[in-house]
Every structure is written in C-alpha cells, then in structure tokens.
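Quick notes on the structure that follows.
A selection of the complex's chains, in situ.
Chain naming follows the written order as A and B, and within any one chain the residues start at number 1.
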C-alpha cells in the first residue's frame, strides 16, 4: 500500500507486545482500583530496584502534561515560579497548563535546550526577595530535551547542587528519559536520579507503553498527600492496573532500556547516513530525535514517501526538520529514507 | 483458591475481550496522535449514529472526574456555580476537583439522588441576581445516580425544560449511563439525550472498557476550542487511539447495551434473592448498584466470602451495604451470595 512511513514522533504505534500480553493475561482478575492493585505494586517495586532507592514514592499517571501539571501545581505555593528553558514543553506545547495551575514560568533562552547553573543564576539575580515579583522555586528540565540533547552525570550533578544550594527544587521531565540514559557516551544512570532530583518522571508513552508516566518523588517533603493531588486533577484511573501493567512490562528484563536503545541506534544510523550525504544538523543530538537541515525542494520530495515535521526555517531555501524514531521503527525504513535522500542529492 | 468475590464496584476487572482484540489488531499501525486517528473517528461516527445526531461534538477522556472537571471548569465563567444533589460524585468523591477549577457547588438534599425542577427552583430562589452571591448556571445530574436510581424520559425532559427556561445548562454524568438506559421499565433512549442535555458523557470505564468516557457536546455554544481545554488539563493522550478503540468496541453491535444489561440483570436477580429472604432495600434501584439492609452480624459473615462496602448505618444493629455487579460478574457469584445469605438467615 502507498502509506508513507512516519518519522513524526515516537507515539505513532501502540505498545510493545509484552505489555499487551500482560493486559490479556490479567484481564479477568478482580483487582483493587485507583493504582492500589498488586500489578502496580509490583511495577513500583521493580522501578525502586532500578533506582536503587527504596525510599522514593511512585505514582503512575496517563501522560506527560498531566504529570507536569500535577507535580508543579501541587508542590508549589501560589507565589512560586518555575525556571525553564524557553523551548520547554511546559512553556510552548502544553496549552498553558502550568499557568492554569497559577504559576508563572520564567523562561531562559538556551540554544541546546539545556539549563546550566549560570543560566539559572541569571533568573535568580533578577528576582531578589521582592514581593512585587514572583519567587522562583523550581527548576524544570527535560532529559532528553526537546532538541534531543542530554544531560550527563556531571552536568546534572552541578545543576542539582546549584539548585539545592539556592533553595530551589529540581524537577525533570523524563518523557524521553529512556533515550537520554541509553545514548552513546552517556554516563548518567537510572540509579543516579533520585539523589539528584526532587521529583521526576519516567516516560512510558514515548517508549513502548500504550500510555503512562511514572512520577518519582524523592524529596521526602513533597510526598505527603500526593494521591489527593492525583485525584483532584482527574489522574487516578479507576482501573489503575492499566498503568501499573505498562511499567511492569517495561521494567521486566530491561525492556525499557532495550526499546530506548533501539530508537537511539536507528536515529543515529539515520543521522550518520544523512551526514554522509553532506547535510548539516541543526542540533547535536545523540538520541532518537534528529534535526537535519535540508533544502526545501528536498523536503518536498521526501514527503512523498515519509512523514515528518519541519522544525524551523533556516534561511530562504532551507529548513531544519525533525525526524523521530521509536521503539517500533523498522531498520528498513531508516535505510529507505537514506536511500531516497541519496537519490535526491 | 480462597479469594473473596468482590461486589465492591464495577471496575474490578479489565476490559471486554473485543476491546483487547482491537488493541492487538491495530497495534503496529502508525496513527495520528491525540485522538485524531481513524479509529477514534470511527468510534465517534458510531456514537453519533447511536445518538441519532450528527451535530454533536465528541471527545474521549480517561475517566469520570476528568470529564467532569474539564467540562465544568471550561464552560463556566468564574462567578458561575453548579447545582447538584448533595450525594453527587462531584460533591463528595472527587477530592474537591470542581472547586479547584474555581466553582462553588450549590448542593441540594435529595433522598433518591435525583434532582427535580422544584429542587432546582429552591436554589434559584435563594440566588436572585445579586453579585454578593454566586450565580447558579449549570445543573449537574448523574444517570444512573449514586443510589442506583434513574431518570425516565419524562423526568429528564421536565428537568431539561426547566433548566433551559431559566438560563441554566444541564449536564449529565453518565459514568453508569449504560445501566440507566437498559434498566427495566426505562423509556429513555440514547437518541433522546442530545436534545435534552447541553453536555453529558457516556461512561466506558464502568461498562467494560479499560478506561475512557465519551464527552458529548450538544449545545453549539459550548463546542468551540474544547480540545484546548482537554490539552491544558492533561487529558489529550498522545496515543489517543486507546480511547477511541474502547468506544469502537463498545458501540459495535450494541456491545455497550449488552454489557450494561448483563450487569443490571444480575443485580436485579441478586436484589430479588435478597428481598425473597425478607431483607429491605435502602434505595429502590433498578440498575447495577443495589443497597440491601443487613444486620451487622450478617455482614460480618458475608465478608468471609464476598467483598463489598458499607454504604451507611441504619441503626445500632443494621447497615445498608452497596452491592455492585458489572459486565463481568458471573451469575454463579450472584447465586452463591444468595445461597450464603440464606444460610445466615
């Protein structure tokens, strides 16, 4: 059939078959509702083991915007603001969900989508303790970022130390955490996270789950009453088993890393193929989102067989596009893309 | 094995196998995200057909509290309040989700969980157009109600006419709509709803879906920009297909009604068995929730084999309990319960 293969995102397909299998096998078991079932408990145990931290609290929610708005909307006091990269998902692509919870986002321009102590300090310097302004209280980062870049262990430790030294929480949006942790050359590991971050989430939706993100609360002061916050934002699913089963599948036998590594490898193979043909990249991404720069005329032709988004205009004749691979991307589609591009070049 | 059978609720099991089959069969198809996939479209078409109304707008969300808070939090202006039965789910069991969106609920005591024009009028009479008080703007009902009772066509029409005659929206929480429409003696039909209600939702979670409620907007003035409201409350799932597929399954070949009818029939069989043994009922429910009154000593013994909630204390020695059947309840469990009760009586 003539359907174009899509590199538009990493949520075009359903779920890894192991997850479907778990849904099927547990289907007629009567279970507690609202995330208190034994499968959700088992998934939490697996994740705690992976984090090498038994003290964290883990809650499953349906999606990334939901995770972000519940955490930020619940742990902050009314006058607290959030420091985030200008490109942050919460700033651009969540329809004002965070502001709807009442909080300003203090945005920071950053070319690679990452924050550093220096960038955060600039915002703090503009906000002495003055009640006519907001009080920045939380630093928001994504890993991997909107531009596919990653935080190494050293970078994250430095940022974390800066935040904690300045009375700031640090929160990580891990919608694509799998790809960040399995990127080539990455030294940051899952077991580093809970000591560096106050709260974060491990993304399931973009790494082989049907839906679901696991919110991890490390900071003891932020754990109290969190299930109330889930409930009052509509995030407690009656059949919470669905969320638990996703993570049970993902964290059995390292499936989570395997799927992310697959996405990364195919993206990097794609990037290499593109670079070998002489094209530049807009961002230096080691993960599953790559941003090659193509002439518009080439883009038009590529669209005949492949679907993807334009990221930004570069000049009058060229644009950066975003190509995203996923846990489900077949290698032959990557090869096909490069071959097609070679014909056009 | 010794596990007790649970009559605690109608969301203890997973999904009807037809829904699981759809998840499986469509799994590797690349689809548009956020509810714009072809399966969600197909489900919307089926529901419109069922409603006999092509003009409605249909959005799928994950759960009932989410449906309620998004609809009420989005269509009302800041000074608008909601008139609801004192027993309403939004008033008691949603952790203040509605107030978190900024709106007061004007509660009405009502023995059977239902509102009438007279009951609504009492609230209006207390709220002349006076800016020192809230302005009631929406009437909230559930069908079936928290007490298992139902609105007939005449009742709903009278309430609807009263609301529209007084500038009020009428909204129906249909978490258990299936059981309301398939109850014995009910004359209200799915195709009546969109002309009587401004907004309502058709519940999936409690009628055989893994998750999902279908929000139906009939009032043209309330349709605009609704997807923004979904997004900013975290309700737009990236893999929106999951929600669409539930309703595709439920509304193919009348499965929705079949499952609800099964739940009702077993509940009524259970009720009859209980009444035959001489017990009274706390509420006159024709649907899948029944509320027999048992001596506490009997309750203790029933709990050895069956799980269920106490609803309310009746006197020093008796309580009303809530027994809920579902699409998945086996008839033998109903029979077993009655048999056990007979032994105790």
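Everything below uses one rule, namely that contacts are C-beta pairs under 8 Å (C-beta built on N, C-alpha and C of every residue); 3 or more make two chains touch, one makes a residue touch a chain.
Computed from a predicted model, the values in this text were never measured in an experiment.
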_Total copies in the full complex, given that 2 are placed here_ = 4
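One rule holds in what follows: only the chains that are shown with their structure count from here on.
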*Report the inter-chain centroid distance for subunit A and subunit B in whole angstrom, where each centroid is the mean of the CA atoms.*
34
_With touch defined as at the start, can you tell me which subunit B residues reach subunit A in the complex?_
3, 5-6, 9, 11-15, 17, 20, 23-24, 26-31, 33, 61-70, 94-97, 100, 205-206, 210-211, 228, 231-239, 241-242, 328
